[in-house]
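Shown here: the complex without one of its protein chains, the others still in place.
Let's turn to chain A:
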Amino acid sequence: MGHTSLEKIIALQKKTPHIRNLCILAHVDHGKTTLADCLVASNGIISSRLAGKLRYLDSREDEQIRGITMKSSAISLHYTTGGNEYLINLIDSPGHVDFSSEVSTAVRLCDGAIVVVDAVEGVCPQTQVVLRQAWLENIRPVLVINKIDRLIVELKLTSQEAYTHLQKILEQVNAVTGSLFTSKVLEERAEKDAEAQSSCTENGSGDQVYDWSAGLEETDDSDLYFSPDRGNVVFASAIDGWGFSIHQFAEMYSQKMGIRSSVLLKTLWGDFYLNAKAKKIMKGAQSKGKKPLFVQLVLDNIWSMYDAVVTRRDKEKVEKMVTSLGLKVMSRDLRHSDPKVLLSAICSQWLPVSQAVLSMVCEKLPSPAEISAERVEKLMSVGARRFDSLPEQTQELKKAFLDCSADETAPVIVFVSKMFAVDSKALPQNKQRPLTQEEIAQRREQARQRHAERQAANQSAESPGSADTGGASTTVAPASGTEALSVKTAVEEDNKEHFVAFARVYSGVLRKGQKVFVLGPKYDPSLALRLPEGCSAADVLPSVPHMACCTVDSLYLLMGRELEELDEVPTGNVLGIGGMEEFILKSATISTSPSCPPFTPLNFEATPIVRVAVEPKHPSEMPKLVRGMRLLNQADPCAEVFAKIEISASKPIIPFRETVIRPPKVDMVNEDMGKQQKVAVIHQVKEEQTKYPEGVQVDSTGLVTLTTPNKMATVGVRAIPLPEEVTRLLEDNVELIRTMEQFSLFVWEDKTLDINQKILENIQEFKVKLESNLQGRKWRGAVERIWAFGPRRCGPNILLNSVEGYRRPSVWQCLEREKETEKAEIRDFDNSIASGFQLATLSGPMCEELLMGVCFSVETWDMKLSAPLAQQDSIDEDSRAAEPNIDNQNESSDTHETNTSSASSNRSRSGAEAAGSSVDCYGPFSGQLIAAMKEACRYAFQAKPQRLMAAMYTCEIMATAEVLGRVYAVLSKREGRVLQEEMKEGTDMFIIKAVLPVAESFGFADEIRKRTSGLASPQLVFSHWEVISSDPFWVPTTEEEYLHFGEKADSSNQALKYMNAVRRRKGLYVEEKIVEHAEKQRTLSKNK
């Protein structure tokens, strides 16, 4: 078959029933691309000699180097059988788990799939995955059992053994399909049962007849399974270029042996044998120890050929076979020293794999026109929405789908499953083409003109600035900087990669220059129905969310690495659309009708798990990085790019898996999974009291009293640990707390904020829950006395008002709006106390991280204010929150430094103020109160035993039994804790659930993969905060402890380790010696 011309393909594209859209799916290294090569070779695009070596569809450089497919790519092929011409749009997909998102995008566009299984390895994990994906997308699979030559050459099986082996593989594949089918039937059954039950209860009838059959028997599943006698299985060796289905042999032998081919077709696979005497085909080959028909007629022939060609290299026999088969083998091949060459020369003529596969595809797989109604409904109904609930006009579109007509009137519906980057050089517009006569003439004319201009310019002046800018490379020292700049931008423009949308037309004809709607995945068709009837994309429309109008720039036929430009693409074809990168992020639906629903999002087998923070090596290159990230986001269907900050601030964190190739041109270094520790209090008595500075009195129960430097106010604060449930409750209800806070802020200003009923109910519920959790004597009435939450007014810490004789409006004001209780007066400086609390919770004393689960209870609050002072203060009470800034010399909003220096500066200033002018002293005073409150909180906190809290991941690891030990080793090395371990039924895989501190998780996935040779892969999900039980300030005290842990005990103290790491990272003081042993320093000699 010669090279198929573009015209022919275009002609074929219009014949919808003769189009087959299919993809090749398999586990990694089962021979997808090799098979695709064979199919491509049949069209004369590549030499059949190179088929299997070239890997034509692996067009990227890294794909060729690594020898694996990474991106799915499409090619259109032409195939003729029985007088019918077919157009086959073939999509090759990657088999590696890391690229499984590519498989999802490929499967969506196809009607059928070729599932390739390695004859030696059988069904592998990824095979199951692709079968499931094909099942979920409702596309019909056919099976190719590949690499049969390995059974002969490598495993050296006899034909009989090979037969049983193949049977087993087939059974495995069918078992997977069967289980998918059963699960679906059972699901439906369950639904039906639920309905039946509800109806039963309505009827109130007592007869309960339980149906045992579970519906499996009723539903026919026979057409799902793979079986050679159904013609949906091909046995092949793509590397040697041969493949066959039972059909071919059945026809061959029916002529030779005079048995009807239909009989042979049925008996060639299965437990049948040929009774030579009776000239009959009998059943029960196995029990009688006879060779099954398949072995005798099919496999034996192949085996003897391999024997002759490869193993024994018997020239005579080979020649005999060749002539008997009626083949012509070139003498060059016969003489070739490598038997493989001869083998493939013979086989590719005798049993060409492309013939076998393509004929099977054309017969067994549906054309785009035969799309099932079920699949259409599934595609059109997004998420949980039922198809019936879609607007009427949308439902009408279903007909268009089913018709799949290429009429002018039919609405255009196109689905874009992914965007892929193409170098602009590869685009057909920019490609070098043999020039036509006129073009050459035109160019010549241009060149002549330019030459003349240049000469003229040279004559007039010798200025280099006017040198031609036509050829960007020849700019001679541009006079003006702007010119250089423009050239530069032009070059950059050229280097820019173009995104081509990988799409398929489901209905209508897509034309170049056509105006279409681009519908994002979240688009709701019902919105569009409000638009005036009968509008088209050409009209100017009010903007609808997730909908855009655009013109189709260019259409491409995808031919592997090449793109051919097209003017129109009729229904049922796979195509590339250019110029869409502005409108489409990853996937989209393109239609001329606004009532078209967006297609269901792709089923991804793997969801993004790993989050990686990326930052540029040179901070000034941040915009470039962002651009790179955008490209990555668009190009990889699985990567989701977030711009994100952690609690302690970091740049965009991108959750993609670690093996994905990184975007080009940007240096990416540093990953920093936030080492977030929080500080918490736990119920334990600390032995040693830390030193307190002057002015702080601590009583034995942990009540800390602190007086402001000007001796005007005294606050007494006690820290109490909150129960764990309360902490969690507070964490979960941050939004509610924020609303409440807003409300009280508005009340403060005598305004009202309307909160809807639902939120009010939620708040009420939250309050009740809090009350139920805060029980006991200590907490009596605590919920009503809550003063504030912190940090940032909505965190998991509570400030409690336990001051006697001070009633302030509660935080639950919004609930009691109706009651309108007597307005409790707010004391002056109420705000300062709250701000002090907010600042204290924002940075704990251990490592300046947020506090969590701490309740500060203000027990005493005495003020000794002079009257005028108080009056003035009451006027602008509000301005106090900002006071620390005024105090600090640099009017900075610094929150983390609350050192004694600021306190001392306060003291001196306030001393002067108290002595003299009382006019301007209120500012500093409220600031002092904030500082005092903050300090009091900190000391109160330190009076209790403190603990660090570590963020924890839950980690799920799937591993085989052999590597279990190594998984455990890695886990325990990283302070992980195994929660449970169970064996997955039916396999030898173990599922291990563990928790792991976030701080230890960096590089965890890599290490586990390395240690287990890739047999185990973890999935990490943030789960909770956990208190690290060890005390960071613990030192050995008894003799035994001293012996056991040594003097410093830092080898075992995990909390101390974390605390010091954080402190060191932040540049805080770490209590450690610069030099451990004074005597062991390097001695510097005097002479040197």
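One rule holds in what follows: a contact is a pair of C-beta atoms (placed from the backbone, for glycine too) under 8 Å apart; a residue touches a chain by one contact, two chains touch by 3 or more; residues count from 1.
Operating definition for what follows: contacts and distances are computed from a predicted model.
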Answering from "Histidine-containing phosphotransfer protein", "Ribosome maturation protein SBDS", "V-type proton ATPase subunit" or "Mevalonate kinase": the UniProt protein name of the missing subunit is "Ribosome maturation protein SBDS"
Filtering A:Ser287, A:Thr409, A:Ser620 or A:Gln980 for touch with the omitted chain leaves A:Ser620
Residues on chain A facing the left-out chain by the touch rule are 585, 613, 615-620, 622-623, 626, 629-630, 633, 640-645, 649-652, 670, 672, 750, 872, 875-879, 881-882, 885-886, 888, 890-897, 923, 1064-1069, 1071-1075, 1077-1079, 1081, 1083-1086
